[in-house]
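Yeah, one chain of the complex is gone here, protein chain that is, but the others are all in their spots.
Our next item is chain A:
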Amino acid sequence: RRSHESKREEKEGGNTEIKARIPQRKKDIRRKRREVFGEDEWSKAEKSCNGKRKRDWKTSHKEQKEAKNREKQIQRKKEKQLKKHSSSPSISNSSDNEFIAEEEMAHIMEQVEEKKKVIATIRNKPWPMMKKLEVLREAQAFVEKFEGALGKGKGKKFYAYKMMMNKKWIKFKRDFDNFKTQCIPWEMKIKEIESHFGSSVASYFIFLRWMYGVNLVLFGLIFGLVIIPEILMGMPYGSIPRKTVPRAEEEKAMDFSVLWDFEGYIKYSALFYGYYNNQRTIGWLKYRLPMAYFMVGVSVFGYSLMVVIRSMASNAQENTGEGNGDNFTFSFKMFTSWDYLIGNTETADNKYASITTSFKESIVDEQESNKEENIHLTRFLRVLANFLIICCLCGSGYLIYFVVKRSQEFSKMQNVSWYERNEVEIVMSLLGMFCPPLFETIAALENYHPRIGLKWQLGRIFALFLGNLYTFLLALMDDVHLKLSNEEAIKNITHWTLFNYYNASMWNESVTRPPLHPADVPRGSCWETTVGIEFVRLTVSDILVTFITILLGDFLRACFVRFMNYCWCWDLEAGFPSYSEFDISGNVLGLIFNQGMIWMGSFYAPGLVGINVLRLLTSMYFQCWAVMSSNVPHERVFKASKSNNFYMGLLLLVLFLSLLPVAYTIMSLPPSFDCGPFSGKNRMYDVIQETIENDFPAFVSKIFGYIANPGLIIPAILLMALAIYYLNSVSKGLARANTQLRKKIQALREAEKINKSNKASAAMKSLQDTNNFKNTNQLQATEEGKLCWNSPLTPLQF
């Protein structure tokens, strides 16, 4: 006991010592910081005393017990003090004792965890910085002290090690986060656009950047796993027929016009399906190229699906509300409509104007929902508009079909002009450019609310693009079937040619003739490469049309308005042409459909993804420049928030729709007999069967045989359908419970309100009754009554 008391005195003495030293230190405004320094000094002093104390403890067991009890008492006192304001001297009391009891240990660990939680969540607290700093430093000091103590002694080394790894991990995570934010490309550009144009225009660029990331990953997959192995380890150009330009085309193979059509040398390069050899393994690594080609094709879709769904899920989680945002239209408009990112006056003025119109619109909406106009006329006009638009869609579909058929005839002729060669792409691009404004003018008949009208417009453009794409595919399918039917004939021709060549040689010379030059071997028409070429040409023409539209439609228009304004009759800037606004939905739809084409074509033209990556890269810089130089901020702003998920949903739909044709062709069409990695097989997916049989042990193929049994697959599908039905009904039940709870809360509140008003009126009445006998208190009572009335949350007191 005595030693303990003397120890305490020591400490207090030490404390005063340290406090006396403070004025000499660098001036610091925070008291706690001084105490932290004091504690550090402390622990050094303690460690020197520690050795001495150890010996004392070991000698007297009784003293040990008593001291332990003292410790516990002090510990408890210290805890209470910690809750109020942790003062340092008492903290260090039991810190450095190795023989701390187990329960105290657990207690201390709890406290350490608590303090760690405080450190982790301190940035969420709405306190001023100084207070946060104090709390942080104190918590950090506490944690350090106790972790140091807890880490001593046998068996605790692991704990200390764990804590150190934890700290390093947190630091590493923070540094990694910092590094990640630095790595994100184009961040400054997008921020600049955001401050000029607001967040909805910037959301297009963020979407573009995300697409670029996805395409980069896909390109990495395809390039690394398919193209590079074939180029490095496969047969070189010119060694086998499929890799050589046929003799007939050789002289023109290097012409620019031929190359532009992706014929000639480009057709017989690694960019297209036909180049790949069907050898089961290539090179010294025994790389299974056909298997890799198939699996990469499948995983392109798998990865895209995963990434799109993950993005949709994270968007959906951000909408924490239960989708009842409609209940708060005015509150949202009030508190969230000002975009704090806006940094220049022009955008701000536009924002003010749009807020004004949106306020007025909402009020008018409220009133108009009760008005009834001439409903029959409106209905008739809407039906008429829809009929016209369906006619347009059918017309455009037929036009594309007709043009594709014509192009097939052209390809058989010689000396076709440039127009006839590119007719299909030109027609599709023109349709894509002129139909949407046509739809808009027809939609003026319908007289919808602008937001609903926009949704209809987007839906119609979507239908237009989809219809065009599928008609194009159907026409292409006809071509493919034609080619396939000719294959038998060509197979025979090839066989007989080779046969004759070798037989002829045996008669003429004793030395075996060199094999037939690959360029001379008669070649089948490789339908997969043709399909790939069509998609590549479509993509390239789409790129050109987009860029030219931006140049002409935006940049030249802006130049014209700017420079001709001086010598023109009316004000060009305010009047007819004026500067264009950035068409967000048009651009986003264009991006989505471009990606759909890439997904469709990448199986038959592995190089297509590379072309797309280049396109997205240049598009980013080009469009950033175009937006900043030729566009003005929107006059009427639609929030981009929920539309994020809408565009992701569209992307998902397009992904499925582009998966269908590829899956159909893989499953049902036989591959060409002399080109591509699957040549010679009956169906493309046979490569899986082959690999399982030859490369895996026997039981694996048995397992796959069982799994692929329809008897197993159909129940699995039924099970999944049942699960969907069950989850659907669960979520409906939860939503119902939610609304009921909310109604309950409101009813409770109403009841409380009524209760309080009843009580208040009863109180007033009783007070007034009693006051009829007491004149002096009358004034006070009415005042009391008023007070009770105005503060509904405080309990009434008589």
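Methods note: a residue touches a chain if its C-beta (ideal position, glycine included) is under 8 Å from a C-beta of that chain, and two chains touch if they have at least 3 such contacts; residues count from 1.
Methods note: contacts and distances are computed from a predicted model.
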{"item": "Protein that the absent chain corresponds to, by UniProt name, given \"Calcium and integrin binding family member 4\", \"Protein TRANSPORT INHIBITOR RESPONSE 1\", \"EXT1C protein\" or \"Translation initiation factor eIF2B subunit epsilon\"", "value": "\"Calcium and integrin binding family member 4\""}
{"item": "Selected from A:Ser257, A:Ser314, A:Ser331 or A:Asn709 as touching the chain missing from the view", "value": "A:Ser331"}
{"item": "Selected residue (touches chain absent from view) among A:Gln111, A:Ser199, A:Gln457 or A:Asn771", "value": "A:Ser199"}
{"item": "Of A:Met105, A:Leu133 or A:Met764, the residue in touch with the unshown chain", "value": "A:Leu133"}
{"item": "Where the missing chain touches chain A, by residue", "value": "119, 122-126, 128-130, 132-133, 136-137, 174, 177-178, 181-182, 191, 194-195, 199, 318-322, 324-325, 327-332, 334-345, 347-349, 352, 355-356, 359-360, 362-363, 366, 639, 641-642, 746, 749, 753, 792"}
